[in-house]
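For this depiction, one protein chain was excluded, whereas all remaining protein chains were kept in their positions.
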């Protein structure tokens, strides 16, 4: 394992310190418990939008804290959900009197910890709602699994709901919007290499020289199946087809296409894959109206990519375009 | 070699197609010869700022085309400088009547090809100037080398000169500013892993499990020396000290600190390294007034990082803060 | 042996040492079918617990168990944090403020812990989770508690938990991260079941 770190036990805090220095204008970083807070929080009468999860997916979530997106992010240990007291501290610190919406990726640990926190928050008199995102079509949503995982759709959800909250939409409205986004977004990913969690010191799985994991999550967990690596013209449909099977868009569908890098894949490959995906969508009569290309929800240094398709409506387009000013996404300001 | 590509021979063009689709509002991509042009080019009476180089360093340079930065970028084959006719086409396409400034990284191939292009441009009646950036302190600038390489400083140079051109500074002014930036910027990088050029199919060098290359360039070429990987607290000074030795800042120096990822290093490590670098600078009485953290000039999937320090003055700070709207850098708009 | 707050605290220090010792093993088990952090998570939690106990040992066994619960909840994260946290919280409530534990109290506490884990995590027997270790442990504890002391109860529970943990190997996971693997999760020991059996074995060892 070769990493630019000091001690695996302090990686998250050490990185937070650098982040605090790099973005002092945007972020107020607290360390005990660890919470990344929007510098001007609490914003009076605004719904606080809060997310969090294991570290190692940067820029998610801390990189999305700021005007028009998240009020706070709770970074857990690497690939480990945050604890309830982090979430409770985030709620307390950002509560502007309009309640808080917790955006939770669907993993057992995240759901349980945020649930516990929501109970604590509610007990403190803040109206706290939780929305669980589960956009990963690689996992069958059945009684026999923990349900679909939350992956790339999380970034789009945080942007869109963050914009609504910034505009003064109330908690009911934000919650309803969030559920609508969740119902209209689907993702799938693949990995060409595994990643190494700092404390583990060795990769979470090993792949042969011409193998890849199809249907990978974002925690270095193995995927749905292991298949030979093919050309991009085969890889992209292997992600896009299951997404589209799961969300019939029909002719005239309008979408946002998000081509995401898993952390170790260069931008040149992401653009290449994005071009293929956009062309395939166009061939099916789907209109790609917005796009995002880059490493926004990652698995440490894993090589690989994911595609996320969000079915758009006018309101979502407007909210996507609305100003955002965070370390990782910035426009309109 | 595992990459999300189709044919090594068409990687650059295939990626350009994706880039054109992803950023249709910002970019006009031409394919023969390959040039990425600002959508609203030529801008009348504005100096055209043009750069280019081998592909595989994305977002450099195409990701920096747009308002307030580059008018055009010329992407060569992977790690191979572009040809003179690409550069000549970029000049012809962006000439707004105020001349063109070519920003060239100091590599024999780049310098020779841009030189030839400048001759062609001049012959066509456009006033073309060339500024060569050579900020890599890992290479001794002597008769016995091709001189220092152009690395991280290129990003800062393109932003600052691009802002000046956008404000209407004339060609003499842009050229003088560019030379001032070049004289005040220094960089150094390291690699934890090598990278694989698509057509080569195997890594450009191999590193042991606990070795790194110190003083790496951006083309997968081996570095100054091979040393054992240490903790971040040792790696960061190993980059920063040679930079500071080469550019005495003294107490009260004001700088921009750019912590760059080589493509395969996750953001969590970059923030961690950035925190250490900023702290070290503060300890020496150097004021870090601006910062940039992320993978902006890369070597495909190489794991590693570089530090760039630019000595600031008021004008540079103002130009750094000025609006920029490109695929990879965006603020103020 | 009397089962006071002090002796429960001592047993927990022993548990912490065992967890740290087995950290890599638990990580490795979790790497095979999860995300490789179970040992790390547990070690972080129990290490934090030890430094809290160094500060101050609550006056009753129930108080100590409650401290374990809040510490694990606020330091472990992941699935294990809330699950073990809830388990210890329910155990604490079940124990109440008695000054010393006996076999029946311990068996009841284990039952409460299991109920808490199931309430929180909704796993059933055979889903390849810690529930597969805890369920037989509780059953054995309850039958031995009819007349047995703390040592017998815990020792029986530990034996059963080990068998239960082993029984997870062939199972296909239906809860937690391992469930994403589907059939590929079969053939591996569940890390949470393993940690449950380690905890019970260590408690049993201290109670002798």
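Here the chain labels run A, B and C in written order, and each chain numbers its own residues starting at 1.
Just so we're on the same page, a contact is a pair of C-beta atoms (placed from the backbone, for glycine too) under 8 Å apart; a residue touches a chain by one contact, two chains touch by 3 or more.
All of these numbers come straight from a predicted model, not from anything done at the bench.
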Where the missing chain makes contact, among the chains that are shown: B
Touching residue (missing chain; options B:46, B:129 or B:149): B:149
Candidates B:6, B:51, B:80 or B:184 - the one touching the absent chain: B:80
Residue in contact with the excluded chain [from B:6, B:51 or B:113]: B:113
For chain B, the residues touching the chain missing from this view: 33, 54, 76-85, 107-109, 112-113, 115-116, 138-140, 143-146, 149, 197, 199-200, 204-205, 217, 219-222, 224
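Keep this in mind: only the chains that are shown with their structure count from here on.
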Computed distance of Cα centres, chain B from chain A, in Å: 29
Centre-to-centre distance between chain C and chain B (centres being mean Cα positions), rounded to whole Å: 54
Touching two or more other chains - residues of chain A: 78
Set of chain C residues in contact with two or more other chains: none
